Structure formats: structure tokens, C-alpha cells
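Take a look at this one; I'll ask things after.
Only one protein chain is missing from this complex, and each of the others stays in its spot.
Chain nomenclature is as follows: A and B, assigned in order of appearance, with residue numbering initiated at 1 for each chain independently.
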Amino acid sequence: MIDKEQYTDVLVIGAGIAGIEASLMFSKADRKVHLVEKTSYTGGTAIKFEEVFSNMECSTCMMAPRQQELLQDKNINLLTLAEVEEVKGSFGKFTVKIHKKARYVDMQNCIGCNACFEPCPVSLKNEFEEGLSEIKAIYVPFAGALPNVPMIDTDHCLRFKGKDKDCKACQEACMFEAIDFNQKDEQLELKVGAIVAATGFNIFDSRKTPQYGYAKVNDVYTALEFERLYASNGPTEGNIVLKNGNAPKSAAIIHCVGRDEKGYCSSVCCMYSLKFNHYLKSKIPEIKISEFYTDLCIPGKSHQKFYEKMKETEVDMIRASDIEISKQGKGIAVKYINGNGKKNSLPVDMAILAPAIEPRDDASKLAKILGISIDEYGFLEEENRDDSSVAISEPGVFVAGCAQGAKNIQDSVSQSCAAVGKVLSSSKYREKN
Amino acid sequence: MKKKIGVYICECGPNIAEKIDIDKVIDAVSSLDGVAVVDRYKLLCSVDGKKFLEEQIKKQGITHLVVAACSPKQHEQTFMEVCINAGINPYLFQLANIREQCAWITEDKDEATKKAIILVKAAIGRVRYHDSLEKKEIECNPSVLMIGGGIAGIESSLLLASPDRTVYLVEKTSSLGGLITSFEKTYPNMQSCNSIKQKIENIYKNENIKVFTDSEVEEVLGFFGNFEVKVKRETEENEIDEFNVGAIVLATGSTLFDPDKIPRYGYGKIDNVITALEFEKMNLSGGILLKNNKPPKSVAIIHCVGRNEKGYCSEICCMYSLKFVRYLKDKLPDVKVTNFYSDLCIPGKSDQKFYEETKGKNVDFVRATDIEITKQGDKINIKYKNENNKNSLPIDMVILSPAVEPTSDASKLAELTSISQGDGGFFSEEHEKLSPISTSTDGVYIVGCAQGPKNISETIVQAGAATGKILSSLIPGRKIEPEVKTSQISESSCGGCKICNSVCPYGAITFDEAKRISVINEVICRGCGSCTATCPTGAAINKHFTFDQIYQELIEIVK
Partner (left out) sequence: MAKEFEPNIIGFLCNWCSYAGADLAGTSRIRYPPNVKSIRVMCSGRVDPVFILEAFKKGADGVLVAGCHPGDCHYQSGNYKTNRRIKLLKKLLDELGVETQRVRFEYISASEGQKFAAVVTDFVNELKNMGQNPIAKTLLL
């Protein structure tokens, strides 16, 4: 018997690839979806990649059609700059409070011409570009961001910080009356039947492992920073250059950064480290690359094939421990102990660190709001690790993607489809109490 | 009815108005054949702009609409809706991109204007040849054929079955449960596999699930929403059951690589060398014993058996090898266990913890290559290389962890359902990242180890994913709306050369032997146009991208 008073709308938290897929599937089933996204754009972390393994497909080409579909879907209510504040109720009858920050730009009037950026007097580091470039206080995080509507960063905007209450440089530049300083943050209340948490991940802060020289030695980059360096819509338009402006002649890719500290293998790093070998060789064919790893983790029917292909490009696979990265002359020295127990040192121009995948900073806060638990690593905890990893101890709340644990895009998408499956099948034959 | 083309040029604020001399464009196209009205507007995609267009269409009796503005990827949908609201077919419309591909990239105003004129003329030329296109709707059957009664098939069937959706569960062997019925426990929680028994009971209790054991699928005809299936039961009379379904799920699992193929492992030649599955069964039956009925004092577990031959890592073997250590230590606390591995693959969230907790007393992990299992009297001796040093280890029992491979009937099933096999011989998914359980045949899904080696938790997730896909696309009472801009073949022009049949990536084109012509199934067709470009007689027509429509754009551009 279906309780006719159940709410049929669904809440999806997070508009990364898992959240987008879940939302589109719910919409196909004619469910209204409220997709709540913390940032101003859709695409999560995967939109930062130029290519994805193992067939080196263009990530934007892969995601853009889904993002476009999402934006035009009448069943999907995309709420950007929004966060979940409170959840009350139970499966079939949740009442959710959302705090939606003001964008200060009217999403209907704005046509995405970007004319408002140039006149803005404030520059700040672009978080999307991992701090590698600067944007203005009114900005769109990257070329091609969807929705293509800027936001005002009130932490830096002169007007909102009170430093120049009369500054309206951006508003004056806008021909469509799209900039509205009077917009207010909103409190929304949604009535939904089920919740899917697809809030993604952070990467381990490599400063916590100082032996890798991150933030101390020049030209040591994290994986996400390197993704942006390689990206054709990134801060260097895809040119891989060192801090001194030259192209690197050699690079070291260090796997397992933070693995011991976190206590688990992040499952994707070996594969994307091999992808980086492809990135580097495609831009700088003569570059000499060494991959420093402990155990090569490349499960899956297509992944070893990719590894074999990369080996043909003469990449040096070095099983190593006790890695230490320091400045040496104009470049970097990677000190390590190899598989035979011998100490070694390799001079390189550039080092790329593959840091562990860890939960978002606000994962425990979200868990409390949703009434679910977090596991020993801080990820949202599934009901049964042997069984179904999308169901959570709180009925009606499901998890998909890296919010539950480190995984690749394929597994994140499978989980989000499974979360949809669980929601759509449960409302069919849950008994009325 | 005479065509009345309405041409509207969007100023897009200063974006187009400042870069292009719109009045010149208006002048250039006003007197073209069929053009009834040309006008400009500040912002056509705004609420006012859309209202303006709608009123114009109605007032001026416009039959075909051309809008010169931004990219169709931005607002084609917007203006198509305006057409619908104004009462004209949304496909009698063309959007000329004079912003992203003209105003925004051209410095010189004269050059930009000239280019805009060409693009608008091309759009007008094209729209003259547009046809009204209607949405299609076809009935569909929401029932599901589930091929394979292992954990994936069972989980998915239980989620899918309902009074308005029958699940036909077809299992090759005589019982349900698959491989998991041979395991005592699963990792990482080492929980008992007994729960499968309850699930199997639930399957049989469920009146919306029809179970066919000792059965195999013989024939699949039709397409998404309308498959016709024949299943043969291994009885004396070889019964054939026929039924209709809307979707098919291949949950046929996997088998283990036969270590017989690699003689140096001694399988089948040396006593007490067994495979992982044989060990699981031995453990479940309660007695881990050698051939001489005594318990082993030392056991070696060899990872990666067949990995080089198969060319991929099977993901589960390191973890289940650790599980075997636990089994052994539980039942024979003093046994010495040695794991021979190449790279430890432990990617799951709790896997590393599981490994560390397993490493206790009397368990050795040896990174080894060139492993050879030899006989030494009535004992086993393992020869191996460890960091370039040759070594050997006498051992009582050897457990081989072989690669996971597709079942022997994978090719037959792939052919039956018109899908392909990819890496490792596993079924190919439609898209490695975004559609791992869909295939290039609409309505056919692949889950679990049939799609690629994976553990139970991932298998159950994929079973749920197939459920999600089916529940969101095959809804009882709702019709399927396939792609509108499909291709079709003109009967009179088709010469029967069949070239298009092989060119279609979706298998949408078949050959009608009786009529000697090719036929496109428009439900499966995605409108890519490959057939149209290939057809030597022009019989294949790609709706909304016909030869004439594209040709008209072309001739305006090259004038």
C-alpha cells in the first residue's frame, strides 16, 4: 500500500557527476528533484580534469551534455550556493531546510557575456584553479562553467566588505540589469521523500607530510594543481611550465601520498598517475618520467592494458619507500629507498604528488544533519560494507560516490544509479505503518 | 500553404548590436524569397523577448522562424518552446549563431557584419526545407528478463518485481545463488553468507518473479520496451517458454581461469594444489584437509594466477586470499600461511585495515615472481624469485587464486542480445565512465562480474543501478518517447546494397529479405546520420539534417 501522503520529490545533495546522474534519472522517472550544490557551478571535481582514464576521453565533452541537460530539465530545481541546514522527518516525509546564499546576479537576466569582470578592482586567488591564477571578486570560476552566471564573492568585494560601499563597477558594466546588490540569502523549506548525498571528496593536505616538499620546494604540485596546469581551459591554457617559465625535462610522480596517515588505499591514484604520464608525454615528448609507487593498484578489465601502453612510453616505474623531496640546485632531488633496500636520489625538474582522497571538511556536519553516521575515516557510513554500499543506516537517506569512500567515476555513477534504484523501488511497496 | 519566414535578430544587449551592423543584415535579407518580416529585438531569450516572438508569429502568420542570436546550444530549446506556444511546429525553426561564432570572435565590424549576413541567409535557405516533425510514442512492456540467478540477479529481481512488473529470472543451473553459495563468509566484515538463503526464499515467495532454473535463453527478438524472448528448459520435453519483456539484464557472473593452462603451477598434476573455489567449498564443508585426510601444517596462497595471460588484474583475489588466511587461522590456529603476490591490490575503504589485521603471527607475505610448484617426494616445494634471489619453500597445500573471466556462454549471450564483448571478453558497456551498466543496445543492461571482475558489494551496487535504470525508463502505463530526429529509408530509392546495415553503430538497420530493402528501426536509431552519409542512392534520410537542408546552408556559405 502506498501512503498517498508521502512526498514524491527527491533531494540530491551535490552537483558533481554522481549528483548529476542521479538527478537526471529521477527526472526521467518524473520525480521533481531539488539539487543542492554548495558552489556556484556544476560538475564537481571531475570537471577539473582534461581527460579521464582509461581511454583518455575529454572530460568536458563527457560531462557538458549532461550539464546542459540538467540545466534545461524542467523537473530539476538546481539550487547553487546552497547548503542543507536541517533535516526532520523520516523516509517518505522529510522536511528539509536549505540556506541559499545570494549570488547578487539575476540568473534570468544574465546572458553570460562576462562584461562585469574587467571593471572590478579586486583580484583574488581562484580556488577552482587551485590558487594557480586570479579572478575578480565577481567571477565565473572557469571558462565553460555551467550555469554560466557569475557570482560576487562577498568576502572580497569592496562593497560588501564595507571598504567602498559605493563601488558598483560591475553593475555599471552590465547591459542587462543583471547585477542586484539587494539580493538576499534565502531560507527554503523543501518537502522530499528521499535524500541522496553525493557530496564528493577533498584531497589530503600534502603539507601534513613535509617530506614531500609541498609548499616548500618549487615545482612540487598536487594532482589537482597539475590537472589544472594541463587543462586547455586552465590557468596556463594547457602549457606545462615550471616556475621559471621553462618546460620541464624530467618529472617524478609520487603515488600514495598520505596513504599511511589515512590508513587506506585511495584506489584511483595509480591510474591517474599513469594518466599524468600520458599528459606529460603528449605535451613534452622528450620528457623523462619516473613513477614512484609501493604497490601498483590497477584493478579492472581495461586498466592493465592502459598501464602496458604507458610502459611503452619508457616511463620508469620505481618501487620505493621513505621518499624525501628537497631542493637541489635549480631543481628537485627525490631521495628514496628502492625495492632492494638501497638508498638513491633522482634529480628532476618537477614533482607531482598523488594525495589520498579524504572526506569533505563538512562531512561530519552533514552526517549530523542527516542523522547518519560517519565511519572510522570520516566518510559517510554505509549500512553494510559487505553488502550494499549505497544504503545508509537512516532509511530514506542514500549515499553515492566519493562521499562514501574513494572510488573512480564509473563506480560513483553506478552508486548514484543504485541510489535511484533504491528510492524508486522502495516507495512502491513500503507498508503504511 | 505559402511559407512566411519570420527573421528576428537579437541584439543581445551590446554583445551583438555593437559588433554587427544589424540594420545592414536586415537590409540584406528582407527581400529574400519567402521572407515576410525581418526585425530586431534587444534580448529575445528574456521573458519579454519570448512574448514578443510569440505575438509576432501569431500576428504575422509566420510559418517558419529564423532567429539570429547566440549558439543553438544555449537557446535552441528556448525558441522551440516559443514555437510550440505560438502554434507552429518547433522543427520549422533555425537558429543562426551570430554571437559565439561571429560577434565574439571578429574584431572588425564590417567583417563581422558580412559573416552574419551569410549565416542568416544560410539559416533562411535551410529553414525553407525544414519539415514538421512530431514526437513519437510507443507502448512498452515494463517486465524484465533477468538472465542469471546469482547475487546480482537475485538482488535486482527483488527490487524490480511488483504487481505491474513481472521479472522472469532465468538460471542455467538447477539452483539459485550463484558463486556465493560456495562461500562461508564475505570480506571485509567476515559475515556469514547465510543471508543468501533468505533472499532465495524471498524470490520464490514473490508472486511477481517467475523462476526458470535449468533454463537458457534461446532467442531474443525486438527492441527496448518490446522484446520477445524464448527460453528453453532442460527437461525431457525441452520446454520452450515465450514471453514479452521491456528490458533485459545480463547478470551471468563469471568463472575462474583454469590454472591447468599454466603447467608451472602444477594444478591437476600435483596433489593438494587447489583453486580458490575448491578451497571455498572445502572450507564450507567443514574440513580443510589434504588428500591424506590430515590437516595441512603449512599453506601457500598464490595470487595473480593467470594475470599475465589474461592481461588484467581481477581485483578480488588479494582480498579473498586474505580472507582465506582468516579461514585457515580460525580453523587451524597453528597453520603457517604464506601469501605469494606481485602487487597488493587492496583498494576498498576497509581493505588496508583488513590486511593489517590479517598480518598477525605466522603469516608471511612474499613479493615473488617466476613461481613454480614442484613435487619433492610426497611433499610440495614452491620455487620462486624474490628481489632477484632464487628461493624455495616446502609446503603442504597450495591454493591458487586464478583470474576472473567471463562465463563460457558469454559470446552466445552477446550475440543473442546484440551487444559486444570488450576487454577480457566481458560484455562492453555503453560508456566506460558514465554508462557502465547500459550497453549499445537500448534496454539491455550488464551487471556484476559479467561486466568485469568485481566484489560482492560492487556487484550489488550494479544490480541496484540496473534497477534504477529500468525503473526510470520503463514505467508501467507510460509510453517511450524515442529520438525525433532519426533517419529513415525511402522504399522506392533503396537499392538493397546493405552498406548502411553495417555502418549503424546501434544495429538499428536490418534488411527486409522479402522487400529487398533496408529498414531502420526508428526506436533504436539515434540520428547520427552515418547511414545517410553512406547511402549511395540518397534513400537514407536523416530527419532535420537532410541532404537538401544541409545543401541549402552550404550554397549560401560558398557563394
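Operating definition for what follows: contacts are C-beta pairs under 8 Å (C-beta built on N, C-alpha and C of every residue); 3 or more make two chains touch, one makes a residue touch a chain.
The structure presented is a predicted model; accordingly, all values stated were derived computationally and were not measured.
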Residue touching the undisplayed chain, where the options are B:V37, B:I200 or B:V503: B:V503
With respect to the chain omitted from the figure, which of B:V366, B:L393, B:V519 or B:L554 is a touching residue? B:L554
Among the options B:D39, B:E81 or B:E100, which residue touches the chain absent from this view? B:E100
Name, in rising order, the residues on chain A that touch the hidden chain in the full complex. 50, 55-62, 64-65, 112, 114, 143-144, 148, 231-233, 237-238
For chain B, which positions touch the chain that isn't shown here? 71-73, 97, 99-102, 104-108, 111-112, 114-115, 118-119, 122, 440, 485, 503, 505-506, 526-530, 532-534, 542, 545, 547, 550-551, 553-555, 557-559
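FYI, only the chains that are shown with their structure count from here on.
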Where the CA atoms of chain A average out and where those of chain B average out, how many Å apart are those spots? 24
Residue numbers of chain A touching chain B in their complex, please. 17, 21, 25-26, 28-30, 52, 54-55, 57, 62, 66, 68, 72, 108-109, 111, 113, 115, 175-176, 259, 263-267, 295-305, 308, 339-340, 375-377, 379, 384-390, 404-406, 409-411, 413-415, 417-422, 424-425, 428-429
Could you list, by residue number, the parts of chain B that touch chain A in their complex? 12-15, 43, 45-47, 70, 73, 77, 155, 159-160, 162, 186-189, 191, 307, 311-315, 343-353, 387-388, 422-424, 426, 431-437, 452-453, 456-458, 460-469, 471-473, 475, 478
